[in-house]
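We show some of the complex, not the whole, and keep each chain where it was.
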Amino acid sequence: MNRLIKKRSEKAGLPPGTLVHIGEKKTEKAKITIIDYDETQFEEKEAKTIEECFPFKDKPTTTWINIEGVHELAIIEKIGEHFGLHPLLLEDVANTEQRPKMEDYGEYIFIVLKMLFYPPDPADDEKANEVKAEQVSLILGSNFVISFQEGIKGDVFDPVRERIRNGKGRTRKMKSDYLAYALVDAIVDSYFLILEKLGEKIEDTEEELVTNPASETLRGIHHLKREMIFLRKSVWPLREVLSCLERGESSLIHATTRIYLRDVYDHTIQIIDTIETFRDMLSGMLDIYLSSISNKMNQIMKVLTIIATIFIPLTFIVGIYGMNFEYMPELKWRWGYFAVLGIMAIIGVWMLIYFRKKRWL
Amino acid sequence: MNRLIKKRSEKAGLPPGTLVHIGEKKTEKAKITIIDYDETQFEEKEAKTIEECFPFKDKPTTTWINIEGVHELAIIEKIGEHFGLHPLLLEDVANTEQRPKMEDYGEYIFIVLKMLFYPPDPADDEKANEVKAEQVSLILGSNFVISFQEGIKGDVFDPVRERIRNGKGRTRKMKSDYLAYALVDAIVDSYFLILEKLGEKIEDTEEELVTNPASETLRGIHHLKREMIFLRKSVWPLREVLSCLERGESSLIHATTRIYLRDVYDHTIQIIDTIETFRDMLSGMLDIYLSSISNKMNQIMKVLTIIATIFIPLTFIVGIYGMNFEYMPELKWRWGYFAVLGIMAIIGVWMLIYFRKKRWL
């Protein structure tokens, strides 16, 4: 639940553009790393103060400034000032409650995305079952990309870093727009991992549904449904973000990069498709569950009815001969007892045959 | 229920533009406050008669006239006359049944919004649980903003007032369009508080659903669903209102303000998103509730069936030996009684084992 809405009440009433950190603080101290490269040169360093990043603004090379920890508002503020970013943009960076979006500010493009992951810590089962999101904000300028993360350890950008370091592939040859694309692509690619895991869980739950449906199965379906709601919220807006980037008129994005953006767009559509398919499957499973409960009830009722229908009439018969009337001729017959036993056996067998014919047995 | 449709039958048949107050009278006497400012000067006063507002119309400074209490039709009428407002607009101000909308009249823009709040009075539980709405009408002219409220005590505009008084921030430097934006923003921001509270309630209800579902839980879900219908009705049209304001061609709204309007628009989308998510969750919860009822029924039926299936056959057996036939050899056996007891014990135990195997126990 707490994943669906975060406290932002403290913010109500503040003037627009006020920096307030909304969300959990996920790291102690913000970490700033700088990667600067062009086709021929490459530099990578960890900055101690944010001021170390400033000289890169005017260098012709492509610079990627990655900041982990958006709760340090001073950093956001200084960067905003030096790079001339709009106050509303900075506000959005600090507020981890954004939905994915893309805003073209002319000289730079602002992109908000959600990085999704399963918490690695397997200690707490319940928690480990839930997809978590980390907000990533990208600011794409003509010669730089600034990325903000919430500060959770580990990200999906390592392969991109590796490619820049090696100088292989296309990345070093191209500009900042390709770098931004590469980061977006890395995030979208990681969604497939989440979907695979969810797919496996759905498979397991379905298996369980067929073999032994219990009320935990229902809870499992419900849990998966909520994961889907959560995922959907993170992924659906991406569609528009990417279509805006691809078809937008910003001069920051070159034609060659657009083809790559179309590719990520395709992936997003594929992910949305899969999410919708999963949703369809889950509601199908709910139907199955409900009718399996009804079937079980039928089963129980049948047992009860068979037992009651056989023995209640028989008990009535033995009751008759338990009466204490003085004049009951049958009681004196030599074979009366055995005759009654026989009659009851016949009734019982006849009823069993009847139930078998009705397919209750 | 009464929140969903108000009496407006008295209005049927009246010529268009006739001022009729529709809605409850929420204050005794209308209260008029005037705030007048530009970058260098600031004036705030409470007006006793509406005529005190009139001189501000032609001053170059930005004026905010706030009127609480739309049941005093004379005030609305006089303002309309002096500021040259269209009769249909005035009619809409007096009718608190409007849906949020935005109308561009050329020289001024008319915006209708809903201020949402939980009634502060905790005396009456039922009522305190319901979101209430107060209609706010804004008229944005080139150098003034007129706002009408229904007159409920307290509003969400205090932080805006404070910012104007202090002269800090952007507000004093900018024109009436920014003021209008600030008011809209304050209202939209306050929606997040409502959503947080609703989120908590949904969380509580879900908790209840898992631990101890009762028929009050169902009523709770139903109540929350209706709150959602109510909220949706107030918030959905906002989307269009804000997109019209942002993309509209009115010269009253300057380019710099448009970026801020895009920000509120974003917030609105976020709120709508959350409402839809809540709706999805609530219908998921209804499914869970219904199947938990079915599960309970199964449980009850199992108990009944187990008891009946064990004891009905045994009662039949003891019935047999209660018969009064003269010739029943078993009755004379020395150990007959204990043999029957033993046989019945065996049957009982065997049945218990059978039920355990069937996982009914």
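As written, the chains take the letters A and B, and residue 1 is the first residue of each chain.
Please note the rule applied: a residue touches a chain if its C-beta (ideal position, glycine included) is under 8 Å from a C-beta of that chain, and two chains touch if they have at least 3 such contacts.
Bear in mind that the values here come from a model prediction, so they are computed numbers and not experimental data.
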item: Overall number of sequence copies in the complex as this file defines it, 2 displayed; value: 5
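Throughout what follows, only the chains that are shown with their structure count from here on.
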item: Mean-CA-position distance for chain B and chain A (Å); value: 26
item: Complex interface listing, chain A residues touching chain B; value: 1-2, 4-5, 7-9, 11-17, 86, 88, 91-92, 97-99, 101, 103, 215, 218-219, 222, 225-226, 229, 233, 286, 289-290, 293-294, 296-297, 300-301, 303-304, 307-308, 311-312, 314-315, 318-319, 321-324, 328, 330-337, 340-341
item: Partner chain A, residues of chain B touching it in the complex; value: 156, 158-159, 163, 169-171, 182, 185-186, 189-190, 192-193, 195-196, 199, 202-203, 206, 210, 259-260, 262-263, 266, 269-270, 273-274, 277-278, 280-281, 284, 287-288, 290-292, 294-295, 297-298, 301-302, 304-305, 308-309, 312-313, 315-316, 319-320, 322-328, 360
